[in-house]
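Structure in structure tokens, see below.
Missing here is one protein chain; the remaining ones are kept as they sit in the complex.
All chains are identified by letter, namely A, B and C, in their written order; residue positions are counted from 1 within each chain.
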Amino acid sequence: MCRWLAYSGTPVLLETILYRPEHSLIDQSLHSRMGVETTNGDGFGVGWFGPEMETPAIVREIGPAWSNRNLREIAGHVRSPLFFAHIRASTGSAVQQTNCHPFRHGRWMWMHNGAIADFHKLHRDLALAVDPRLYPDMEGSTDSELMFFLALTFGLEEDPPGAVARMAGLVEEVGREHGVEYPMQMTVAVTDGRSLWAFRYSTQARTRSLYYSSRVESVRALHPDLPYLREASDETRLIVSEPLGDLPGVWNEVPEGTYGVVRPEGDDMLPFVPRPVRHR
Amino acid sequence: MCRWLAYSGTPVLLETILYRPEHSLIDQSLHSRMGVETTNGDGFGVGWFGPEMETPAIVREIGPAWSNRNLREIAGHVRSPLFFAHIRASTGSAVQQTNCHPFRHGRWMWMHNGAIADFHKLHRDLALAVDPRLYPDMEGSTDSELMFFLALTFGLEEDPPGAVARMAGLVEEVGREHGVEYPMQMTVAVTDGRSLWAFRYSTQARTRSLYYSSRVESVRALHPDLPYLREASDETRLIVSEPLGDLPGVWNEVPEGTYGVVRPEGDDMLPFVPRPVRHR
Amino acid sequence: MCRWLAYSGTPVLLETILYRPEHSLIDQSLHSRMGVETTNGDGFGVGWFGPEMETPAIVREIGPAWSNRNLREIAGHVRSPLFFAHIRASTGSAVQQTNCHPFRHGRWMWMHNGAIADFHKLHRDLALAVDPRLYPDMEGSTDSELMFFLALTFGLEEDPPGAVARMAGLVEEVGREHGVEYPMQMTVAVTDGRSLWAFRYSTQARTRSLYYSSRVESVRALHPDLPYLREASDETRLIVSEPLGDLPGVWNEVPEGTYGVVRPEGDDMLPFVPRPVRHR
Partner (left out) sequence: MCRWLAYSGTPVLLETILYRPEHSLIDQSLHSRMGVETTNGDGFGVGWFGPEMETPAIVREIGPAWSNRNLREIAGHVRSPLFFAHIRASTGSAVQQTNCHPFRHGRWMWMHNGAIADFHKLHRDLALAVDPRLYPDMEGSTDSELMFFLALTFGLEEDPPGAVARMAGLVEEVGREHGVEYPMQMTVAVTDGRSLWAFRYSTQARTRSLYYSSRVESVRALHPDLPYLREASDETRLIVSEPLGDLPGVWNEVPEGTYGVVRPEGDDMLPFVPRPVRHR
């Protein structure tokens, strides 16, 4: 599948997070430990918010992240308080820019690890459920982008957890209609530039790994020398497919069937349950 | 838009046709004379049949044809009796391999110059009309690929002219429903590896240019030194978006609203009229 | 050949300069008016300085600029007070990232339009003249990068005009030794992040075009509505291969055999004369 990382907190050079940690996302592109594949070389993307930016900037490429010089340049020169990064391991769909994460709609940015099982069977029915006004904006052929557009259809911009729950509910319902036992497998991150939501859910309750970083003050107490959190403010938070290193006390698993929200007024973690949607 | 070329006849090194002529397709990628744009640099593709080949080989890339070394290598080393080549000028859809022509389904190969007007308005309704069993095989986001899959839905493999007529009929009907005055603009080539069909049609009867080469014996009589037809058998035929040179007597315009078929048992040219399709 | 643009002045979103003007560099990538070729589609690069940046960020790609989405993203989200942009039309050397401009060495950034005539004859002798400590840092195969490394060898970091003059002198001397009548053809921009030098010179005194923008206050007086100079400070200056539009009073030709310097303490324009270098 894929690996991803979401950062929210003190503005930081992207490379501090993307390249510096011992088991950084770039290292994971060659040597993922917890993924289905050790190699995540089928494209990558990075999306960031910055001062005065109405919409996130999103740079995506189809080659591997580990050798991409432009990613290195951007990471070494751009600071951001809120950014996503994603490395892709295609499960069959084309290696093309429009299939790379993150996806964007207005201020909203979305990335996904996992898959809709038997997607070729469900693809058409799910595509039909997308708001016809949004339909022409889908450019790629992934389940991930389609999940984003379903969530948008179901009100992502007003109620992110509710919209994602309805999206997952629809996928499961359409899956059942096609005899797919475990249709949904997802860890998802989504942001509007202010808050950051992360979801961990699969129909079978065996979801790909997802971790969040401990409170900065406690990490700092444990590991006063950890460079990439040195200047981090207390509300800085990382959510990652797999830990960026082995240090004890830094990384906590997001429980199965859970979503979290990171936002200025305080973080939170709650159960995630798909909601039924009547789609015909 | 785009430029394309279809060849059927004596097996020939691809470069003889693709690179050698004075105003070759490669030259047209930089200096098209009859296209909407002089530059066709948004990807290219070549598809060829060869001895013992069940399906055509198709090589597509997203960069310009003029500088592509792999295309030069293939053209300089592959012989074929039946091949397509296409250079793309995107009208907005993503520059990605799955949007490059030719498209393939089994033995069938398809390429297109033109556009469905206001495609973003018609896209969804047209996609819904594709046979659900074929739907998941669409990988790109172009009108051209969708036209191919509609033609397949309407029986391309049994009756190519009829299926293309129904495809065009559907596009015009859906266009009318959305208030699009002139929905269809197309020159299309399609082959099953044995016969080659070419269509020139637009709702407004102002279709992009399309030419076919004169009978080889008459060309040879006029221009005994023309290298790329020197070894060509009498039944060799080229169909092109624009002539590969200025020689008189070589190129003939395919009339508006016409299709032609090139095949072992003799070529033919007939009127093309879209057929109504009841799509709901 | 190529087209380039150098900006120094009020920090501005790159797109204001790269995409907005009527005949922007992006427009020039398809429709250059003064270049040898109308199409400049063999790669591009953009390099920018920003706050707290020790070195410029450089993003280079091998496809055409006109369709590159990452360039659009960066241009739409990055502000800079000093940046270079370059679009390439290869005269034969490979289309690869290491042949795209700008080139960088430490804080220094270099870009070039033109060519060393008969470069294949002179290449080896010129490469041998590069400081052996710098030699392994050359990654591409262009005359342009080699010119940069020769200028570095001859003291670019201490005396830019002098180093460029010695570089040009060496090229002309080596050219003469190989019987090349007019070895040098160049417009070059170089910066250390503070000052910006631009050179226009060719052995034959028939150099590719180069223009600089008039003082902002006088442009503003002439064209109060020109959007991309609206917020520009008085010391803002653009140097371009060809004007970004047709407005009278905005663009001035850099004379033959001249170099200019744009810097905080005041701009200047002086004659450029290659200096003899004894290279054996």
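The rule we apply is simple: contacts are C-beta pairs under 8 Å (C-beta built on N, C-alpha and C of every residue); 3 or more make two chains touch, one makes a residue touch a chain.
All values reported here derive from a predicted model rather than from experimental measurement.
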item: Contacts of the hidden chain among displayed chains; value: A, B, C
item: Contacting the left-out chain in the complete assembly, out of A:63, A:136, A:162 or A:245; value: A:63
item: Residue in contact with the excluded chain [from C:91, C:141, C:195 or C:258]; value: C:141
item: Residue, one of A:53, A:95 or A:128, that touches the chain absent here; value: A:95
item: Chain A residues that touch the omitted chain in the full complex; value: 30, 37-39, 41-42, 62-64, 66-67, 69, 90, 94-95
item: Residues belonging to chain B that touch the chain removed from view; value: 50, 53, 56-61, 69-70, 73-74, 76-78, 97
item: Touch list for chain C against the chain that is not drawn; value: 93-94, 96-98, 119-121, 123-124, 127-128, 132, 135-136, 138-141
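Methods note: only the chains that are shown with their structure count from here on.
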item: Approximate Å spacing (C-alpha centroids) for the pair chain A, chain C; value: 40
item: Shared interface positions of chain A, touching two or more other chains; value: 97
